[in-house]
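With one protein chain removed, the remaining protein chains of the complex are shown where they sit.
The letters A and B name the chains in turn, as written, and every chain counts its residues from 1.
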Amino acid sequence: MRIRAVVSATLASVGILVAGWQSGAHVANTASAVGTTAGTTGSGTTGAGPSGSVGSSAPSSGTSGTTGSSSSTGAAAKADGTFAGDVVQTRFGPVQVQVTVSGGAISDVTALQLTDDGGRSVQISNYAAPLLRAEVLQAQSANVQTISGATVTSDAYLTSLQAALDAAHI
Amino acid sequence: MQPTSELGRPELKAKTFRRMGTVVSLTVPVGPEPWTAAAEATLADATGVVERRFGELDARFSLYRPESEASRLARGELSLREASQEFRDCYADAAEWRLQTEGAFTPERPDGVPDLSGLVKGFAIKEAGALLQSRGLADWCLNAGGDVLVAGSPIVGSRAAWQAGVVDPQDRTTLIAAYPLGGSTGGSTGGSTGPRALATSGSAERGDHIWTRGAGVSEFRQVSVAAADILTADVLATAIVAGGVRMLNRATSGWDVEVLAIRNDGGILATPGFRA
Partner (left out) sequence: MNTPTQTALQPAARRAPAAGSPFKGQYRKRLFKADLLTVIAWASVAGAVALWLADGGVAGFSSVAGAFTAMGIVAGLAGMDLVLLMLLLAARLPVIDGAVGHDRALEFHRKLGKPSLYLLLAHGVLIAIGYGLAEGLDPISESVALWVKVPDMWLAFVSMALFIAVVVTSLVAVRRRFPYEFWYAVHLLTYAAVLTSLPHQFSVGGLFAEGTWQRWYWLAVCIATGTALLHYRVLEPIVATVRHQLRVSRVVAAGHGVVSIEMTGRHLDELAGSGGRFFIWRFLAPGQWWHPHPFSLSAEPLQFDADGGGRLRITVRNLGKGSASLARLKPGTRVAVEGPYGLFSTAARSRKHVVMIGAGIGITPIRALLESTPFAPGDATVILRGHSRSGLYLGDEILELCQRRGATLFHLTGRRPRGVQTWQPETEARSGYRLASYAPNLADADVYVCGPADWARNVLDDARRAGVREEQLHYERFDW
């Protein structure tokens, strides 16, 4: 290969790579900024603890979070906050881990699926991701009609929630 | 997901009985009319039907009853070839599930004794459900030792789903999650029905019927699986407790199920359906 071709090919390639890297750094910053916002809401919910309504599909609604977070904010050290973790590539697309620190301790680790909006990876995103207790569909025994638990023996049944439910309806 | 609260607390009636070493309860909603003696009789009759079916299967499959077919097989008095058609069918089903779960679910104890208890409860619930359906019951909830199969709605004539709670394995007096079963989520007619079955398996209680691979300790303390049918839910819950994260990933991508798995350290892995 001629020197001219080698030099210009190298320069062009390096230039293109640097340009890609620069605009990629910008994308990464945006992504972590978005993560922070989403995560802050999550920490609010954590503070509030499991809220009653079974149907509530939006734990991020501000009101439930305010009480919890205001008290924790008062006591919290300055290291508190939400931190976007590493983006890990999986076959389901990139998954980002998000850590919430309050009172100087990790209170919440969440996996965010980042590709729900694009491509066919959504089809296969029925993937069991790590969740916090506050993030699963919440329930109080008052709001359910039946209870699923690991096989209970007859003896265990007597002290079980299902027994209480059954007793209320007999 | 709100109709329950809109329509008020559903009014229910329940009957329970003991079978298969656990308690089975059948719950039906009370309609707009007051609860009559006729309705009570219908429920008692339905419960009787379910109880008989559970009893028959228990008599055949229970390893707790020395005279059962399963016990005679375990003692070597009977070979699998001499077993009843029902036993062999059930064993064949279990073997098929073993294949599909790559061995995470197995119909045999480590000592080689056929043990169908992992399958029989689900099988009994399924059969009982079919009997209830055939008797024209539209709305009911059948709970056998924490494995749940529902039909219709807890409120007569509504689309509301049955709300099933999942026990917190760390504190059995509280719930860790809820999941809506049955009901109707679609448009005016023929709307799609959600999963009708929810089964939970655990390694804490009665751990003897879930054999973990390589005799190791299970990664999961408790696994709940929601599926269209109770057998799939039950088998996969058992298989995931035994097979760990591998089996969990296999289940979520191979079957149309929702999974809530609780690790030994209390951490939760859940599919989007369990997410608030």
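Just so we're on the same page, a residue touches a chain if its C-beta (ideal position, glycine included) is under 8 Å from a C-beta of that chain, and two chains touch if they have at least 3 such contacts.
Because the structure is predicted, anything quoted here is derived from the model rather than measured.
Chemist: State which residues belonging to subunit A touch the missing partner chain.
Modeler: 1-2, 4-6, 8-10, 12-14, 16-17, 19-21, 23-25, 27-28, 31, 86-95, 114-115, 117-121, 123-124
Chemist: What residues on subunit B make contact with the chain left out of this view?
Modeler: These residues touch the chain not displayed: 245-246, 249-250, 253-254.
Note that in this section only the chains that are shown with their structure count from here on.
Chemist: Rounded to a whole Å, what is the gap between the Cα centroids of subunit A and subunit B?
Modeler: Distance between chain centres: 29 Å.
Chemist: Would you pull the subunit B residues touching subunit A in the complex into a rising list?
Modeler: 1-2, 4-5, 10, 12-16, 18, 21-23, 25, 27, 121, 141, 143, 145-148, 150, 154, 162-167, 169, 172-179, 181, 198-206, 209, 222, 224, 248-249, 252-253, 258-261, 267-276
Chemist: For the complex, give me every residue of subunit A touching subunit B.
Modeler: 53-59, 124-141, 143-154, 156-157, 159-163, 165-166, 169-170
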